[in-house]
Each structure stands twice: as C-alpha cells, then as structure tokens.
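For this depiction, one protein chain was excluded, whereas all remaining protein chains were kept in their positions.
Up next, subunit A:
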Amino acid sequence: MIVAERLVKEFRLAERKPGLLGSLSTLLTRRHRVVRAVDDVSFEIPAGTKTAYIGANGAGKSTTIKMLTGIMTPTSGRCTVAGLEPYRNRQRNARTIGVVFGQRSQLWWDLSVPDSFRILRRVYDIPEPVYRRNLDLFRELLDIDALGSTPVRQLSLGQRMRAEIAASLLHDPAVLFWDEPTIGLDMVLKDAVRHLVNRAHRELGTTVVLTSHDIADIAAICDSALVVDHGRVVHQGTLKDLLRTADHRSVVFDHRDGTAAGTVRARIETGLPGVRATPDDGGRIRVDYPAGRYTSRQVLTFLLDHFDLADWYAPEPGLEDVLRRIYGRARVPGGTPDGTGRTPDGAA
C-alpha cells in the first residue's frame, strides 16, 4: 500500500552566528548548512496493517509522513501511496488518505465543527449514507455534538483534537496518517479514538500509520512497527518482533523459603553477576537479566536450585523499555540528529 524507495529529504538551514556582529554577517554572507532529515529510507507497508512509526525526536518521522501525504517533495528517491506519488498527485492522493497532525489544525478556523464537516462532505463528495454513518459514530464515540456551534479557534485542545480525528475519518480513507493524534485527550477519549481507528481497520480494512509519544496508543492500535533512527530504518516487522529485540528479560517469582528479601537479592546478584533482583512489596522478587548474557534456562535453573519456588511468571518485555533503548541510542554522544545541538541526556 505504501512504498518508500531510497527516500531522501534534505533541508537547507541558514547558518547563524551568535551575537549582534554574527547577525550582521549573516545578512551579508548567505552560508547554508544541509541537514539530512530522511536519509535513504526504504520500506514497504502492506495494506490493512496498523504500523507505528517509531523514532526519537528528529529521527525524520514527521518529514517522512509529510512526504507520504504529499505535503513535501523528496530531495531524491520516491514514495507511493496506493500506487500514486503523493506530491505529484496531491488531489487524487487526498481522496485516499486521512490526515491528523496533532500540532496543526486542518479545520476552518472561524467556523464551527458541524460547518467544517458540511464543507468536508462537499469537498470529498462523501455519499450521504457514509456521511450519516460516520457522523453517528462520531456522535456516539467522540461526543461531537457537545462541540456545538463554537468556532474551532475557541475550542480547547482536546475538543479540537476530537474534531480533527473525526475530520480525518469522515471520508472513509483507505490510509490514515496520524501524527500525534491523541495530544490533549483524556483517558476516556483516548480509548474512544483507539476504538474508532480499530473499528475502521476491522470494517473497512483501513491502513494506519501512526506516530505517537504515548506508548499506550501504539500498544492499543498497532500490529506492526517501523523504527527509524538518524533518518534510517533500523527495524521493520510486527510489534511482537520488536518486543523480542528487548535486551533484557524478566522473571518474577514467589518463594516459600522465608529468607529475608535482602538475602535473596544478594544471593541472586552474586550467583548471576550482571543480573538485577528487585523485591516488591508483596514479597515477590523480580529478576531482570541481560538477554545476551544468560539464557532463560540458566536463570530458571539457578532460581530452582536456590529457592523453593511457589509461583513464577515471565512478563513480556515492555514496549516502553524497548523504545527507551531506541530513543536512548539515538542520543549517543556526537549524534544530535535533529541539529538542535541538544546534549546527550540518556533515555528519552
């Protein structure tokens, strides 16, 4: 459905020197620095998948989405959505896609939400039954009616986002591009939004591309993941595969020994160097071990040998941990890919 072939996007930034003299010299000499936001990225997103587009700030996520939606033209390479190059066929592409940029509105600023929808209906030539069905759905799930006749510019962020999300779904698009769609939404509305997109996916086979800083969004919506780092794809596959790349595994167990938590902890950490044991309030112990250094067999055997296990389970590696590692790696010294000159500060 979506194909990117060696996609590159470079920006020319004017070099500015600090201070007054610097500003003056900027006026006279035009020196530019080229920043490569998307660096030779290739990927393919099959129809009917719900893909999380993951990467640290400045990894080139938004830039890629802007090329896929036809807003920006690549410096080189190409991408297609449903067989069309979006930036060359903007109007035809627009019928295929639904777009939300959480930070930017696409609604009519000084009109009410119902007025905006009436215009969208005409602009997209939405058939009456489809329009009715979707409006009913938005009423039920997003409480659109509550927005009433207030002009969009007077809505709160959460209210506006509900309208933006509804607007992106109104014409039953085949592909949804959602860039930070849930900012400003409370828990209930986030749930409603996730429900809405999953329903569109189930009933219409909608392909979804999502970026979000809310990991719960990704977990609740997506089945696939595309991880970009420094403008390059570093992982593509199912979300489950991504979780398997976690560099730590965990085991949680209960024991009947009556040994003090501190002793248990010391025994594990000396017996298995590099492993971390954390007692929780309920007397259970959580053991985190580096996946590359120990096999689960080694760890379990050690635990069985040393403790009288009453119960144990191995929780799935958290998406958060995996992403923290990805985001953290993006900020190793020397790498400030977004060009902001931010100092490396470890995990995101």
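Keep in mind that, in the parts below, a contact is a pair of C-beta atoms (placed from the backbone, for glycine too) under 8 Å apart; a residue touches a chain by one contact, two chains touch by 3 or more; residues count from 1.
As a working rule, contacts and distances are computed from a predicted model.
When the unshown chain is looked up in UniProt, the name that turns up among "Beta-ketoacyl synthase chain length factor", "DNA-binding response regulator", "Serine/threonine-protein kinase RsbW" or "ABC transporter permease" is "ABC transporter permease".
One of A:V8, A:L111 or A:A291 touches the chain omitted from the figure, and that residue is A:L111.
Residue in contact with the omitted chain (choice from A:A47, A:I119 or A:A310): A:I119. Within the complete assembly, A:S62 is the residue of A:S62, A:T182 or A:S224 that touches the hidden chain. Across A:I97, A:A174, A:V264 or A:L303, the residue that sits in touch with the chain not pictured is A:I97. Residues 11, 57, 62, 66, 69-73, 87, 90-92, 94-95, 97, 99, 101, 103-106, 108, 110-111, 115, 119, 122-125, 179-180 are the ones on subunit A that touch the missing chain.
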